[in-house]
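Every protein chain except one is present and positioned as in the full complex.
The block that comes next holds chain A.
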């Protein structure tokens, strides 16, 4: 006991650098020191020691590797969440015939057969505030052939037939809460699926650092990353159907929908090829992330709609390695 409390430093460290619960000679674990300053000091010392040991171990391992040369065992791949992802049975195989057949006959077939040109209506919920309004405008510049209309209390169910009559192919409704946009409803119009997303981290153009000039009128290319399951596939096609089929490469603009762990990140860039192995991208345009909440078969109908997929928290959020898109 005398050795422990009184002397400032030489409590633990003086002993051999040994595992914590060393039995002989008896040392006290760092957490048992009552004095905060001393405890902190001892803890730092212990941490430094751990770091040194780790470094030494690394060096030793690397030397062994080099010594073995070609015969060294291959480097271990670190586990990531994407590696450990629970296998989803609805993952699409690129050669799957059934999927190909489905896609040829679903609601997006006319788009992909180039029979229809996308025309998009962007609107908001009632009484949008400034941020939402500006976001809608910027979104309209990003998506070609889109129009923004404000809704003054009109019911969605009534505007949908009007839109169909005027040849709109898609409807985007941005829901607002407390002056920031927080939801997105994307509906493919002639009787197409409706997807409801939760939108977060919306950045307007002026909030993006190092941004380029305004997006031009050229039709951008579309990149859809990581949409692997059937559900992801259909959502990906929904996004692809927003943009006209033939991108204008002169514009050098690209819109990306990147799915990572069920979050869809939207970015809009301008690219330039510096050489054939290097490309530079510059972000322009708004950015936001989406998380799918529900997918409905018909057009927007909250009461009688037939839901293809709803996010049910208790069933679907049970595992950290399970994703649905």
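What to note about this one:
Methods note: contacts are C-beta pairs under 8 Å (C-beta built on N, C-alpha and C of every residue); 3 or more make two chains touch, one makes a residue touch a chain; residues count from 1.
Criterion: contacts and distances are computed from a predicted model.
In the listed set "Phenylalanine--tRNA ligase alpha subunit", "Proteasome subunit beta", "Protein MAK16 homolog" or "Septin-type G domain-containing protein", the entry agreeing with the UniProt name of the missing subunit chain is "Protein MAK16 homolog". Interface note for the absent chain: among A:101, A:149 or A:271, the touching residue is A:271.
Mapped onto chain A, the footprint of the missing chain covers residues 80-82, 126, 153, 155-156, 198, 200-201, 221, 223, 225, 249-250, 254, 256, 258, 260-263, 265, 267, 269, 271, 273, 275-277, 279, 281, 289, 291, 313.
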